[in-house]
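Note that one protein chain of the assembly has been removed; the remaining protein chains are unaltered in position.
Up next, chain A:
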Amino acid sequence: MLERFMGARRVRQIQRAIRHSTVTFLCLFLTVVVLRGTIGAGKFGTPEQDLNEIRDHLYSRGRRVEPHRVLEEAQPDSEADQSNNYATFDISKILVDDEPEEKPDPNKPYSLGPKISDWDQQRAEWLKNNPDFPNFIRPNKPRVLLVTGSSPKPCENPVGDHYLLKSIKNKIDYCRLHGIEIFYNMALLDAEMAGFWAKLPLIRKLLLSHPEIEFLWWMDSDAMFTDMAFEVPWERYKDHNFVMHGWNEMVYDDKNWIGLNTGSFLLRNCQWSLDILDVWAPMGPKGKIRDEAGKILTRELKDRPVFEADDQSAMVYLLATQRDKWGEKVYLESAYYLHGYWGILVDRYEEMIENYHPGLGDHRWPLVTHFVGCKPCGKFGDYPVERCLRQMDRAFNFGDNQILQIYGFTHKSLASKRVKRVRNETSNPLEVKDELGLLHPAFKAVKVSTASST
């Protein structure tokens, strides 16, 4: 019939065109099917999924409802932000601002807690009744609790939290090797003693709650371990209760405000320590007391700038003015870097790696590199941010290399996050000894019970 309208030739042309386009469509269809079978078609799925869906659909009535696929409770919270993008989320929405605590009575002198006078006896009694929790893990190895912490709020500096994270990882590594426990504090126990003073109520609380602890080791969050092999010489302090890095002359003679450092110190769990904490605290309560105390400290101590009272200056002042009472039991250690000022150490790491080895703890290979003044969590530090952060990365890697070498790796450079292999895997892993002997170090060994039978 078409031939009447268009002519035979035309019809044949049309027929040919239809045949050819059939070819095209057939090939296209085959291609699509094949592609779907191999790489899937996004939400349109794959043939396997079709099969599963068909199977599910056929069997769904018989199958019991899965009790374990627990769904979210419906939260008809239309005001809540439904965005799933962290970058655009305003974090202040979830930082609840709490009502302040009741103001303390200004007439009442500040106290860390009710006076305890028989702590040594109480503690001795407890230790006797609890032989499973001795205060010495081995002869000459006291039970130590490393205490550090940071604010429960995110840092003001956006990278601050990342450096806090690296810092605690560093401490976890050192403490694992040396059999030391860690307490990471993120709670402000006493609103009056905020800031650098917050450690005092915390330390007192921990000493009284953990009688099994012989030494409490306070360490600032901006201090890092850079000698993983160095073990603190505990026997050296058997007659002392308070160990800080510092110099006798600078504290007692010069009254220099940096004659000692309270960023990393050891405090024995005993009555003497409770007493010194009580005497140390009065300059701490924030507000008028702390401001006035700051003025006294600036006046009395050498080189101290003007600012509110800080715990370190207060300790210098306390020791310098009451040496007779406290000095005997205080050890100002300068033979190794219980605290090491970062400014004089970080540029020398390569030189140290070339000339020395871990285990020395001193200027040749510092135990601790302490980034005083960098304040990576805050907005403003005393030094250029770039230098601080770059050096903190280097110090972290310097310490981390000593851990990684245990497992046969090292950072590609002190500035690099990436690691490379320095020792091949072997089929006899137990014959491998790491260079520093940190894999199964003596300070981690447990006392072998003489009565044990293997």
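What we mean here is this: a residue touches a chain if its C-beta (ideal position, glycine included) is under 8 Å from a C-beta of that chain, and two chains touch if they have at least 3 such contacts; residues count from 1.
As a working rule, contacts and distances are computed from a predicted model.
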Checklist line | Chain left out of the displayed complex - its UniProt protein name, from "Putative glycosyltransferase 3", "Proteasome subunit beta", "GPI-anchor transamidase component GPAA1" or "Dynactin subunit 4" | finding: "Putative glycosyltransferase 3"
Margin query: Among A:Y110, A:F136, A:Y184 or A:Y356, exactly one should touch the missing chain; which is it?
Written below: A:Y184
Item checked: Contact partner of the left-out chain, one of A:S209, A:Q322 or A:N355 -> A:S209
Note to self: Using the document's definition of touch, tell me which of A:K169, A:K329, A:H357 or A:R390 contacts the absent chain.
What the structure shows: A:K169
Checklist line | Per the touch definition above, residue among A:P109, A:P152 or A:G287 touching the missing chain | finding: A:P152
Checklist line | Interface with the undisplayed chain - residues on chain A | finding: 7, 9, 13, 16, 19-20, 23, 26-27, 30-31, 34-35, 38-40, 42, 46, 48-49, 52, 66, 68-73, 75, 80-87, 89, 91, 93-96, 98, 101, 113-116, 122-123, 125-126, 130, 132-133, 150, 152-155, 158-162, 164-166, 168-169, 172-173, 176, 181-184, 186-189, 205-206, 208-211, 400, 404, 406-409, 417-419, 425-430, 439-440, 444-449, 451-452, 454
